[in-house]
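Omission of a single protein chain aside, the complex is shown with its protein chains in their original locations.
Every chain is named by a letter (A, B and C) in the order it is written, and numbering of its residues begins at 1.
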Amino acid sequence: MKLLRRRLLASLPTLFAVITITFIIVRAAPGGPFRDEKAVPEAVRANIEARYGLDEPLAVQYVKFWRNLLTGSLGPSFQHPERSALGVLVGGAVPSLILGVAAALVALLLGLGGGTLAALRPRTSPPVSAVALIALAIPVFVLGPLLIRLFALELGWLPAALWGSPRHLVLPALTLGLPVGGALVRFWRTVLTESLDAPECIAARARGLTDLEVVRLHAAPRSLPLLLNYMAPMIAALVTGSVVVEKIFAVPGMGRYFVDSALARDYPIVIGATLIYAVALLVVHTMADLAHARLDPRLHREHNR
Amino acid sequence: MICSRPTACVIAAILLAWTAGCGSGEEHTGYVGRARPPDRPLLRIAQGGDPAGLDPTRYSDQPSWRVARLLFEGLLAFTSEGRTTAGVADGWSSNSEATIFTFQLRPEAQWSDGRPVTAKDFVFAWRRVLDPEFGAETAEGLYIIKGARQINSGKADPQSLGVRALTERVLEVELEHPDPEFPIRTALPSFFPLPPEHVAARYLDWPGGLDPVCNGPFVLDRWLPDDRLIVRRSETYWNREAIELESVVFFPLADPNTTINLYRAGEIDWTTANTIPMDQARELLRRGAPEVHVSSVYATYYLELNTVREPTNDPRVRRALELTVPRESIAEGIYGTGHRPSRVLVSTDLPDWTAPEVPAGDSETARRLLAEAGYPGGDGLQPLVYLYNAGGPHGAVAEFLQGAWQQQLGVRLKLIPMDFASMEERGRRGDFHLLRSSWLADLPAPVEFLAVFQAGNPNNLTGWEDREYDRLLEQARHVLDPGERNRLLRTAEERLLNDAPIIPILHYATVQLIKPYVVGLTPNPLDVIGWAGLRVNLEWRPPR
Amino acid sequence: MSPSGAGSSGITPLNALLLIIVIGGAVAAVFGPQLLPSQLAGGIEPLALPPGAGHLLGTDSLGRDMLARLLEGMRTTLFVGLAATLLALVIGTLYGAAAGLAGPRADETMMRGVDVALALPFMILVILLVSLFGRSMLLLFIALGLVAWLPLARVARAGVHNLREEPYLEAARMMGGSRGYVLRAHLFPQLGAPLAVYATWMLPVVMMQEAFLSFLGLGVAPPRASWGTLIADGVARIETAPWILLSAGGSLALWLIALHLAGERLARRLNVHRTTGALERTTAAGEPDGGEATA
Partner (left out) sequence: MTAGMKLTDVRVYYSSSEPVLDLPILEPEPGKITVIAGPTGSGKSTLGHAVAGLLPFMGARAVGTLHLGEHALPLDSAKKWRGICGKLVRWIPQEPARAFTATRPLLGQMLEGIDDDLKVNEQLVTLLEVAGLPDPPELSRSYPFEFSGGMLQRAALVSAFLPDPMIVVADEPTAHLDPPRSLDLARTVTRLVRQASVTLLWITHDLRMASAVADHVVFLSEGRIEAEGEPGLLLDPSRYEPLPIVYASARLAQPL
């Protein structure tokens, strides 16, 4: 599809920029990798730097980095030298993706459900908004411990942390999804309320459609472009939140060691992780655009012609 | 319609749910959370992170060492009390100068592929650690072996290393200088043997994601990075009869609150050194919970002072600062899980070691010294730049010192939290007045601490150098009598503390939680585990 | 336009309460630290005390009065938040207005640039920047501001686009007003309302981001406190000193909720719709969203 190709082409400069900016930022940072609490003699450090090519001029390293990248390699991770950085990242990306999707579902379910309810039944709007506001105003790193305290330690219904089964997914997904869901409630309520006042929705009412039919057939399609636009910041919020949530719940994802890798100057991991985040966000953007094009026949037909 | 009423209700409900939970039941049972053994002989361990890798000789982080000691065994091994015992070697001897050591390897020691462990395996592993091309960060640990430093600098042939396999089962080691304690060193993972025929194939990155062939009490079952690492009992370990645990699971948990939550939920049996929140550990200690174990550790928290830059180049300023550190408040108030305030560098827990006298004085003395240096009441002093690596209680210590020195001496501090790499770089440039530091000894020997301030040691950022100090240390290395050696070292430490390029603050301690059904696990200063005899009492139930 | 919402733009008790919380919090943050010393004096034991007679909100883990710490933390966070929001407003407005006034081609390019930038994992870069280059308030608010201006550029551009249709602008231009004059005299005053509303939406976001960075250990450097560092401290001591989290987290939540609601009312009053303009984006095919149904 032409649109897809165009989006992909357009995203290449973005990726190039992300990689280059990240490369510059991490390499401009003071200090280097392989510095432990105990300093090692000069000879030992020289050996390490030679081994990882860190003794070469920065420009050469940059070129080599690109050459590696184009052959699908990021080199070894500095913190885990026996493993390739790409392997580390892919291993971490899978749980992160699962958690992210689960949290997005939580957010969408609560956000769209709550928003629709509040828009259709103005009387429910204050309590729904109140809950949404609270979800918004509690930082994830406070919400997480509170949920653990209640559901894992007091009630014993769910595991306090760790990974491996659907039950382990519940609390982290809630922690990550609730604040985003809260924001979505408020957004969707506003959007839908405006849409419901639109002429086509009033007309649909007059045709005798029920509340939900009006939303499903008219108000929601009308609001869809706005919702799709909202997805990108939403996903960005999830990605950022996962950095903390994965740590609190010991999820073996990539958000968890992003900060640690930066502190340890694990260059391949930091650049690779940033790259993966950028790709993920671009994919969401592109998917949103494609979905929009598909769902809106005006764009759809234009492209087929 | 007003939003604030339901809002208030929900907030109240959340707070209620939360406060209702505070201090639940634990006070009565005496146990920390759920105390119920697993259904099979299994030990679940929380540590702060994943091992860097599985090659025992290559890394120096505590998680790597802990795993390495499960999978591999050196010439000597440790008991659970932290004493050395026979490992792969069942006998050793040295010449009278303690410069040449001969180890006899036990015939029943074998690799997990069934091949016996031979002297050649050690020679291979040690040469590899020192190989410049391999670039191991642990190489310095082997510098005591003759020729090691030259080889590691690429100036000598690896074959020239002072290690020889006299026969399959006899290993001879020649040292740079006498060290009667050398056999203890061989219990450190950087001295462990490797199976050459497997390692040679992936020389730089062994085991590179594969299950390593190993010679320790356990073999790798599976490693799910960032999730868990599982080992199971080895079928080939020479002392396998003494190993009672079927498997051991390591959980890498970065967040101390997560660790204690999982311990409370009964999913962790042992939280290794300092992996739980300090405030909760303190609270549990106060309550006298029997699951809390405090152990000293051969480590010291100290500040490095810049002896090159004004005004800390003046020993009187340094002594004034040293005299007014509120050590008790820091050790007990900020730390407070067995940490002991201290004015000396070498851990006072070391066996057969007596700390030197440190010049006495109070805050009056300190003010006088400061005035003599030309800064009465802190007049004329710019704020001193204090670098520390953010994280843990280092910020709290810095803030506390800031308040104390301001009040007692009129000395102001400019606190600069940094990440470790940046701090090290800035420290190396000498762009600071005070810098937070600490030292952990791998072996119970005073020289492990004192060598840091010998000329040329990269860990000394103070710029302080003293010929006499270096001479005393060098002399002590050649003395075989322990009493005489310690006397020389004590004199050296006294010189160091008198000149005060550093301000020792406290000796560390570790705090760990061990479930009541775990038998034979004794926290010790070297933070090592003796796996023989360690078991989980599956029948254990809380007494009524 | 619900019946219940119709009357709520006046001074109702709730609105008054919201104003008191929002403004009172800000005033307390600005003037409170002068009245209560929040820094450590010597001779205090590092001990977290529960709320009591001497300390209304208890003390923090180093024995400092929690109320004083809280007021100072609020000041820091509000300063960082406002500075970042202001920075975002300035950059966003100028960029957006420039795009809106430029020709269609430049406009398209400039907004595509915003799209691209929005696709960058910006918060991740902020984490990276702060963790690599140390913790300073300046870096913090610049980094946060640089993230926040992007959506504002869209608001500003949409505003300009709407205004461009207005006849009086055309008239002003016909009468020989320079582009700068037109901007100053007509556009910026008109953009004031939506941007003010947007600022009230942005401030909480920026403040949450500050808190987030603090939890990662990337917030302001001690001895300075911020709302975020206090909450992070409270979370770490949630079991042994819950009052730290209660007062820091509770006050932040209360203030943010009040700000949200106040912003909502302001929006209603100024008749700014969240969905119009703000989130409008030219789609991939270049069609404006939700256009006329007629062909």
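Simple rule for what comes next: a residue touches a chain if its C-beta (ideal position, glycine included) is under 8 Å from a C-beta of that chain, and two chains touch if they have at least 3 such contacts.
If you're wondering where the values come from, they're calculated on a predicted model, not measured in any experiment.
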item	value
Identified contact with the non-displayed chain, of A:Leu97, A:Leu217 or A:Val283	A:Leu217
Sole residue of A:Ala93, A:Ala204, A:Leu227 or A:Ala262 that reaches the chain not shown, by the stated touch rule	A:Ala204
Full-complex contact with the absent chain, from A:Ala39, A:Leu196 or A:Val251	A:Leu196
Residues of subunit A (touch criterion as defined above) contacting the omitted chain	196, 198-200, 202-210, 213, 217-218, 221-222, 224, 295-298, 301
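One rule holds for everything that comes next: only the chains that are shown with their structure count from here on.
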item	value
Chain contact graph, described as a line, ring, star, complete graph or other shape	complete
Pair joined by the larger number of C-beta contacts - A-B, B-C	A-B
Rounded Å distance, subunit A centre to subunit C centre (Cα mean)	21
Averaged-CA centre spacing for the pair subunit C and subunit B, given as whole angstrom	44
Two or more partner chains touched - positions in subunit C	4, 131-132, 217, 235, 238, 253, 257, 261
Multi-partner residues of subunit A (each touching 2 or more other chains)	29-30, 133-134, 145, 149, 263
Complex contact set, residues of subunit B against subunit A	1-4, 6-7, 10-11, 14, 17-18, 20-21, 24, 33, 49-50, 52-55, 58, 60-61, 132-137, 139-140, 143, 149, 152-154, 204-209, 224-228, 251-255, 257-258, 261-262, 264-265, 267, 419-426, 438, 440, 458-459
Footprint of subunit B on subunit C - complex, ascending	4, 8, 13-14, 17, 39-48, 61-63, 131-132, 134-135, 217, 221-223, 235-242, 246, 250, 253, 257, 261
Subunit C-touching residues of subunit B, taken from the complex the two chains share	1-4, 7, 11, 15, 18-19, 22, 256-257, 277, 279-280, 282-283, 326, 329-330, 333-334, 390-391, 395-396, 398-400, 402-404, 406-408, 415-419, 422
